[in-house]
Every structure is written in C-alpha cells, then in structure tokens.
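Removed: one protein chain of the complex. Kept in place: all other protein chains.
And now, chain A:
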Amino acid sequence: MKQINSREVQEVLEGFTGKEVFLHLETTNGAYAAQDKEKRAVGAYIRNAKITILNAMIKGNGPFRIGLKTNDGWVYAEGLTDWEVDVKDRLLIAGHDAEGKLAVALQISITPFK
C-alpha cells in the first residue's frame, strides 16, 4: 500500500460508478481494547455487500474521507490513509493508526472477496 493520493483514488473510484460491485467495509479498534477500562472494543465489518455506486468521492487533506452514493443509500468511511489497486483489480483503501495498525478499511471489487 502507499499513501493516498486523492486525485488517483478519485480516478479509480470513478471507474466503479454505475456498476454493481462488492464492498468490504470495516472499522476496528481491536478486541484487546476491551482489556482497557477506559476503552471498549468497538468495530463492525460487512464483507461482500452488493451495491451499485451512483457517485463516488474522496475528500479531505489526509486522513481522507470517502462517500459512495448508492442506488439505495450511502456508504461512508473516514480516517483513510493508504491505498492500492491489487493484482485482482480491487481497490483496497485502509486507514492505519499511529502504530500502523489497521483501524478502518473500505474495499471495492467487481468480483466477491474470498
């Protein structure tokens, strides 16, 4: 992965507009956060939600935000820092925290994620 360049990401996002795609969306602060009395483990993920993207945009100066307007609603993620298009042409975007741990992920693919 490399640091987000919002212009490049925007271009890739636009390649998915008008298409039915599979989505992986995740946020996490780790199960071990439950160990800390000041915190609690919070997170959610959805893998292989099928959405049709009408409009996709990346905003911010880093960390970045992405909003996807879909046929039925919206998808939103913030805290995004790094990205790549992998060998299977999937757009992988992640937000890593100061320790380099994954905190948020938004991934789009034409074929289902394994």
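Here is the rule we use: a contact is a pair of C-beta atoms (placed from the backbone, for glycine too) under 8 Å apart; a residue touches a chain by one contact, two chains touch by 3 or more; residues count from 1.
FYI, contacts and distances are computed from a predicted model.
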Assign the chain not included in the display its UniProt protein name, restricting the answer to "Bacillithiol biosynthesis deacetylase BshB2", "SUF system NifU family Fe-S cluster assembly protein", "Sarcosine oxidase subunit delta family protein" or "Hydrogenase maturation factor". "Bacillithiol biosynthesis deacetylase BshB2"
Contacts of chain A with the missing chain: which residues? 1, 24, 26, 28, 30-32, 34-35, 45, 82, 84, 86, 90, 92, 94, 96, 99-103, 105, 107, 113-114
